[in-house]
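Just one protein chain is left out here, and the rest sit where they should.
A and B are the chain letters, set down in written order, and residue numbers restart from 1 in every chain.
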Amino acid sequence: MDQQARSSRIGLEFAQEMKRQSQRERFVSWAPLAVLALLVLLFSLTAEGFFSLKNLQNVLNQVSIPLVMSMGMTFVILMGSTDLSAEGLGGFVGSVTALMVLNSKTTLDMGFLAVVIAMVASVLVSALSGLMHIKGKLPSFMVSYAVSNIMAGFAVLAYRGEPALIRDPFFTVLAQGDFLGIPYLTFIALGVFGVSYVLQTRTRFGSYVMAIGDNEAIARNIGINIDRTKLKVFLWLGVCIGLVGFMGAVRIGRGEVAIGSNVVFPAITAVVVGGTSLSGGKGGVVHSLLGAFIVTVINNALVLLGVSPYVQQAVQGIIIIVAVALSIQHGKSLIVK
Amino acid sequence: MPKNPSFWRRITARRETLTRYLSLVTTVLLMVVFGLIRSSFLGPRNIVNILKDLSPVMVMACGEAFVLLLGSIDLSIGAIASCSAVLLTVLLPVMGPWAYAVVLGYGVLTGLLNGFLHTRLGVPSFIATLSTQAIWQSCAYLISGGQPLTMLPPVWPYVNWGKIIFLEAVPLLFLVALAVLVAYAFINRLTAVGRVVTATGANERAAWLMGCNVRRSKMLAFLCSGLGAAIGGILFAIKLKSGIPTVGTQYTMLAIAAAVLGGVSMTGGKGAIALTLLGAMLITVIQNGMNVIGVNGLWQQIIFGSLLLAAIYLNSDKSHKGLIVK
Partner (left out) sequence: MERKRLLSARGITKQYPGTLALDRIDLDIYAGEVLGLIGENGAGKSTLMKILIGAETASGGTMEAHGQKYAPRNPIEAGRMGVGMVFQEQSLILNLTVAQNIFIGEEKPFVKHGLVDRARMNQSARKVLDAMEMQGIAPGARVNRLDFASRQMVEIAKVFHAVSSCQAEGTVILLDEPTSVLSEAEIRQLFRHIRRLCEGGNAVLFVSHKLDEVMAISDRICVFKDGCKAAEMPNDNVSESQLYQLMVGRTASGEYYQVQRQRTPDAEVVLELKSLCQRGFFGDIDLALHRGEIIGICGVVGSGKEDLCAVVCGDRNPTDGRMVVRGKARAFRGPHEALRSGILSVPRERRVEGIISEMPVFENICLSNYRAVRRHRLISTRMAKEQARRFVAELSIKVAGVSQLLGHLSGGNAQKVVFARVLASDADILLLDHPTRGVDVGAKAEIYGIIRDIVDRGKSVILLADTLDEAIGLSNRIVVMKDGLVTRVLEAPSGHKPEQLDIVQHMM
């Protein structure tokens, strides 16, 4: 009988261990919100002018591009992949859009059609790099890194030296105007967030992405068409990158390759800080929304505190390392490369 | 495309050998082509130029090759090189030749940091190094104030060794780079830690259970990569007699491309460090040749990106059918 009692003890311990793990996970999933609240509180006390309506507008304005980018990135990372192509591709889309609307360099004046063309190009390139990853079984970050470099080359080639200035009044208004004090670009970003939320929670696509990230072998057994789902993720990423390029171009009023140069890193930071695991299957777009705000609030406060802009990147680097290191489960003989 | 499918099968079966010689053959071919277009391309002056350009890429590439052999990646080498170049320019007037030691120490430190983040904290290598890349790039900007720094005449004696040329064609810079390459190849081939790097890349779980010190080997690989990047930065600074905070940026990709063109597989465990020489050579010849014959430099990034894609594809291992690549 003693044996019986002892043996059920091991089982009980196992159950306890599992319970503790799921409690920890639940705690971790709330952490980003707490961090954001804490940061807002901290900066309100230390950074002058942080807690003001005007700065709120600023934050909302600044969050738009990282938010859109992280919405595309979330699905890629949920799936367990990574994509770095936005750096070149975003720059390319921005450059080309500027060249096709009313601008200082060319005589083209295609208006909104230009945006559509650039977006289609972005989706196609993203799909292509996705296909190379899916069909060629090449690591996604590597393929996208090469693609990023190629597209950056094309971007510079497109305007040859001097970037085109956007002269179309419609886009100037779009960049500077606001409604109820909230910039138009932020509305676009929130719209993208809304679409992403629906995609994640209300469509089969969303469930399948989650399943693939959680365990690709199970997903295959369930009968999910893995390649097609992955390709769709890259299509959606292409849409987001296209929007990012376009928004970046109208914001600075010209189309240059540098538009893409600082979008990937904040987006990955946002997604990871929000609590989406790099190995996939955990987290989601709401997490990334919080993450995007965390990243933006930090950058915003650093500016207010008078920290050199050069340091901002370094701060992001440190944040990302801390966030990833904390979210990785230790004690498991897990192989990371 | 030939109708016979076995043609392709034969080609893909020989892919490994193919890539090994691809770089060499292409390099020779390109040299002939460029030489025919502009005879000055093969003149001793341009050979010296090519070898000088080759040196930093080669050093960075053989460091990166170490990390790629693990199946990991180091995206921070460009920023480390930039920061090293700036650091050297700033420190030479202050501490003379000791500046070299400091910069080399800095390189070791950056490598150890990457290794620590990856092996101890379990951060995936591309995220860890992407983050440190941001940190070191910031440092390079901060130290230089965002502006290129030039070396002033008082420190020239310390850097003039970069001008020494043997036999009118072999610059000392290249010999230094070659020495690093040989040393790295030796470490990889002939020491236990070095062999374990390859073993870990091929099958980490097995290497771990065999009692190999996997963590130490990973640290070594990242250390070599950081050190290589720092040496690359030093070579840049000497070659240009200035410290430019963005000098290394594009070389991250070029170094990866050089290593992969030299036959290192992206999934790890396959490849020889010494052969990165071939990959680096191909890249430099293309770069230099395009300048010499006057092709628009804007095409370079596109060409190198495509070359990298092709090289990754050729070296990728297709034998594991069910393998899940993320």
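By definition in this document, a contact is a pair of C-beta atoms (placed from the backbone, for glycine too) under 8 Å apart; a residue touches a chain by one contact, two chains touch by 3 or more.
Computed from a predicted model, the values in this text were never measured in an experiment.
Displayed chains that the missing chain touches over the full complex: A, B (touch as defined at the top). The hidden chain makes contact, of the residues A:175, A:210 or A:264, with A:210. Of the candidate positions A:66, A:94 or A:284, contact with the unshown chain belongs to A:284.
Of the candidate positions B:207, B:220 or B:283, contact with the unshown chain belongs to B:207.
Not every partner is drawn; the one left out touches subunit B at residues 189-192, 195-196, 198-199, 202-203, 205-215, 269-270.
Contact residues of subunit A toward the unshown chain are 3, 6-19, 22, 25-26, 198, 201-204, 207-208, 210-211, 214-215, 218-219, 221-224, 281-284, 331, 333.
We adopt the following convention: only the chains that are shown with their structure count from here on.
Between subunit A and subunit B the centroid-to-centroid distance comes to 29 Å (mean Cα coordinates, whole Å).
Only residues 70-73, 75, 117-118, 121-128, 130-135, 137-139, 141-142, 146, 204-205, 208, 253, 256, 266-268, 296, 298-306, 308-309, 312-313, 316, 318, 323-326 of subunit B touch subunit A when the two sit together in their complex.
Residue ranges on subunit A touching subunit B, taken from their complex, read 79-82, 132-133, 136-143, 145-150, 152-154, 156-157, 160, 216-217, 265, 268, 272, 278, 280, 308, 310-314, 316-318, 320-321, 324-325, 328, 330, 333-337.
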